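Only one protein chain is missing; all other protein chains are in place.
Take a look at subunit A:
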Amino acid sequence: MSTAAPVIATRRIIPGFGLTLGFALAYLGLVVLLPLSATFIRSADLSAAEWWAAVSSPRVVASYRLTFGVSLLAALANVVFGVIAAWVLVRYRFPGRRLVDALVDLPFALPTAVAGIALTALYAPNGWLGAPLAKIGPEGIKVAYTALGVWVALTFIGLPFVIRTVQPVLEELEPELEEAAASLGATRLQTLWRVVLPALRPSILTGFALAFARAVGEYGSVVFIAGNMPMKTEITPLLIVTKLEQYDYAGATALAVAMLVVSFALLLLINVLQLWSRRQGQ
């Protein structure tokens, strides 16, 4: 761990650094940077004032709030329940464990539109879950066609990320550490808080970042369940598509650029946090 940083500076023992770095950069450039720069160039059709007007109109700002806010809440829910799920899958042996383990990956594989249609059918006021929920309380709990529905969809598609990043780290974590903590007089809560969680922190942050990023970019599953009401349940990716369908390519890319910048800033922040948490862990 502690030698990770100076490796680049010292003489490299494994050959082929130049070649592989070249490939890595070319690949990254072709697959990621080229389409992204096209987005930036396209949005440059607008003047600065037009660009600002496009990305800061009230309807667009409301969609940022929904997209980033609900993505954050969904990622947080996945952190809490993902860590618990990973813990159960790693630490306990029970019948059907492998099946449950395989189920975790389903949201990765399922086409998001299918997920959206299934969730909407389930949570619509005449659906299996929607109908009983609508009877709770004086107003009833509405899920489909509200922000809550968006949260359900985003939680669903983000589920595997935290579990899959925490799981291998948890497997590597020796139970002896916890036993040592216990023999030194730590309570169970103290062991969890001071021994287990600090070791998991970087992987939890990674899982959180992945789940969050996935949720921010999600389109397919959300448009079915959101109801898509302007100012209320309209996500930014939907606004981008709406602008495209009105032949407003420049406006659509302006929104895309705004989202890219915000997402990149947030991911960068999470990376910094991760670095900090690793240092703390050492």
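By our rule, a contact is a pair of C-beta atoms (placed from the backbone, for glycine too) under 8 Å apart; a residue touches a chain by one contact, two chains touch by 3 or more; residues count from 1.
We take it that contacts and distances are computed from a predicted model.
**Student:** Identify the UniProt protein name of the omitted chain, choosing among "Glycosyltransferase involved in cell wall bisynthesis", "Energy-coupling factor transporter transmembrane component T", "Sulfate-binding protein" or "Integral membrane protein".
**Tutor:** "Sulfate-binding protein"
**Student:** Which listed residue (A:Leu36, A:Leu76 or A:Ala121) would be found touching the missing chain in the intact complex?
**Tutor:** Of all options in A:Leu36, A:Leu76 or A:Ala121, contact with the hidden chain holds for A:Ala121.
**Student:** Quick one: say which of A:Pro107, A:Gly207 or A:Gly251 touches the chain that got left out.
**Tutor:** Final answer for the missing-chain contact: A:Gly251.
**Student:** Return the single residue from A:Val70, A:Val169, A:Leu238 or A:Ala256 that touches the missing chain.
**Tutor:** A:Leu238
**Student:** Which parts of subunit A face the unshown chain closely enough to count as touching?
**Tutor:** Output for subunit A: 53, 57-59, 120-121, 124-127, 144-145, 223, 227-231, 238, 241-248, 251.
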